[in-house]
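Of the protein chains in this complex, all but one are displayed in their positions.
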Amino acid sequence: MILFQYLSNGLILGGLYACIAAGFSLVWGVLSIINLLHGSFIVLGAYIAFFSYTVLGIHPFVSVITSGIVLGALGYVVQLGLINRVVAQSVLVTLILTFGLELIMNNAMLVAFSANYRKVILEHSLGVVEIGNIFIPLDRAASTLIAFLLILALWLCLRLTSIGRAIVAVRFDREAALLMGIDVKRTYAITFALGGAMAGAAGSLLSVSFPISPLSGPLFLSKAFVICILGGVGSVPGAALGGLIFGMLESFGAIFFGSEYALTLSFVVLILLLLVRPHGLLGVKGF
Amino acid sequence: MTALLELRNVSRSFGGIHAIKNVSLTIEPGQILGLIGPNGAGKSTLVNVITGVHPASSGKILHKGDAIEHLKPFQISARGIARTFQVVQPFPGMTVVQNVMAGAMFAAGISSMAEARKVAMAHLAFTGLAPLAERPAQQLTLANRKRLELAKSLAMDPHILLLDEVNAGLNTTEVEQALDLIRSIAARGISIVIIEHLLKVVTGLCSRIIVLHHGELIADDPTAEVMRDPRVIEAYLGSRFAERQMVRP
Partner (left out) sequence: MTRLQLSLVLVATAILLAMPLVGGNYVLRLATIMLMYATLAMAWNFIGGFAGYPSFGLAAFFGLGAYAGGVVQSTGVSIALAWLAAVAVGTLFALVLGFILLRLRGSAFAIATLVVTEVLREVTNGWTGLTGGGMGLNLPFFGWSPSALSAFFFYAMLALTAVTFVTTFIVAHNRLGFGLTCIRQNEDAANIVGIDTTRYKIYAFTLSGGFAAATGGIYASWIGYIEPGDVYDVLFSIKPIVMVLLGGMGTVFGPIFGAVAFLVLDEVVWRSFLELNTGILGLLIVILILFLPAGLASFDVRSLWRRAVTP
């Protein structure tokens, strides 16, 4: 039945969206910074995958690792060198700073890559499988699977590794973490790096299914924001849940409103949510 | 005669925690009440509920006979119920006189800025802060910040003043000065409820003491009786302390 097709589409989209939002949510929750560079990080990750494939023949799924490393390093440097200087100041200041940085990065990418949309066309695409009456494009499904694995890895890292637990500690109580001897500055930098890495990875995954251009950056950012509010800021499971819901909304919303209204629709949902449950669906507790 | 402020079976819960349970009490004009209890007893919560910062989960709060439990903080301030914060809350970037003007302009409803400034200066003189009028509030010492908080509350023209641990962090001399100030405020006819840990303050100042324990009101009596009440002694004072306090004239 066609309902299941939309469900399947929504699920697949949802995984990718969850990956887009997870890193963003983490940075927001821990540093209280809305990283306006996030959209461009995703785009850069996509370009790394694109060029790795067209020039070197490396499959985008492998590029997930390279873009993760590159964007992670970039995030670390940007945070430590620039953002860290204002991290304690008002929201306005940090937002304007990341906005300025985003302008620079976006402009640089436009000059380097031009605004034309590029598409990764896989020579050996996995094709489409038909289960019941549902068509599942396997490349996209694989992307989503990897996306969920990445989110799981992030979540496990936060729970099990010492640096992960330092991040969680700083998120809940910065002062207490300081008193416990945690190097907050380094923790911030690593968090930002993780955010960047997730963004880069998401970009590589997206490159398989969607065309890339520096122009798409702001749209990813807006969607990541809405997903964070849906799922609860700073929560990785929240981002996963929010991403799934957002994917479903987009998939089903396309039936009634047309896909161009995806953002409008999610924003309306967002507003309703803010009025009813301002801490997101999972609340402050879900981490 | 309707009481000035009356609480009937007021409760407030946060999630599963009952911060205050079934608290009933009345406040008459011209009284100085002590509100004591161990940490976590619900004293600050009670003040927050009265001033509208947290809505009551159940129960009624009547001010001069009108129900106020659903009002917002600014509405309750306008009615003449003012409070100070345990951790002082000034407007850091504004001068001392501007801080006090805020109280006069909004809660007391003075619309002219010039008039508000005059009233503010009068209150600053009363609290001994007049020489510091043009200083930025954030430059004040802790003792002076507490005085500023008092001056700001007085500028709101209250007839009930709730003081939340106004002596925390002050040395002995400063505490004495604060007490003198509180007495002169009471002399103006303002009812005062003072949350305190320093029992010498409470016994020296208050004619009546309310005791909270685990959110419940376990005593509401004249000072001497409270000091003798076995439940209070057990929960809070310790018998040896109570005896020592009773010996003083």
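Chains here go by letter, A and B, matching the order in which they are written, and residues are numbered from 1 within each.
Note that in this section a residue touches a chain if its C-beta (ideal position, glycine included) is under 8 Å from a C-beta of that chain, and two chains touch if they have at least 3 such contacts.
Because the structure is a prediction, the values reported are computed rather than measured.
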| item | value |
| --- | --- |
| Touch partners, limited to displayed chains, of the chain removed from view | A, B |
| Chain not shown: contacting residue from B:M94, B:A168 or B:L198 | B:M94 |
| Options A:Y6, A:F113, A:F210 or A:Y261, residue touching the unrepresented chain | A:Y261 |
| Touch criterion as defined above, residue of A:V91, A:L122 or A:L156 at the omitted chain | A:V91 |
| Options B:I27, B:A102, B:L150 or B:V232, residue touching the unrepresented chain | B:A102 |
| Touching residues (missing chain, whole complex) on chain B | 51, 53, 72-74, 77-78, 82-83, 85, 89-94, 98, 101-103, 105-109, 111, 113, 152, 156 |
| Touch residues of chain A, complete complex, unshown partner | 28, 32-34, 82, 85-86, 90-93, 95-97, 99-108, 111, 218-219, 222, 225-226, 229, 258, 260-261, 263-264, 267, 270-271, 274-275, 278 |
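FYI, only the chains that are shown with their structure count from here on.
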| item | value |
| --- | --- |
| Whole-Å separation of chain centres (CA-atom averages), chain A against chain B | 49 |
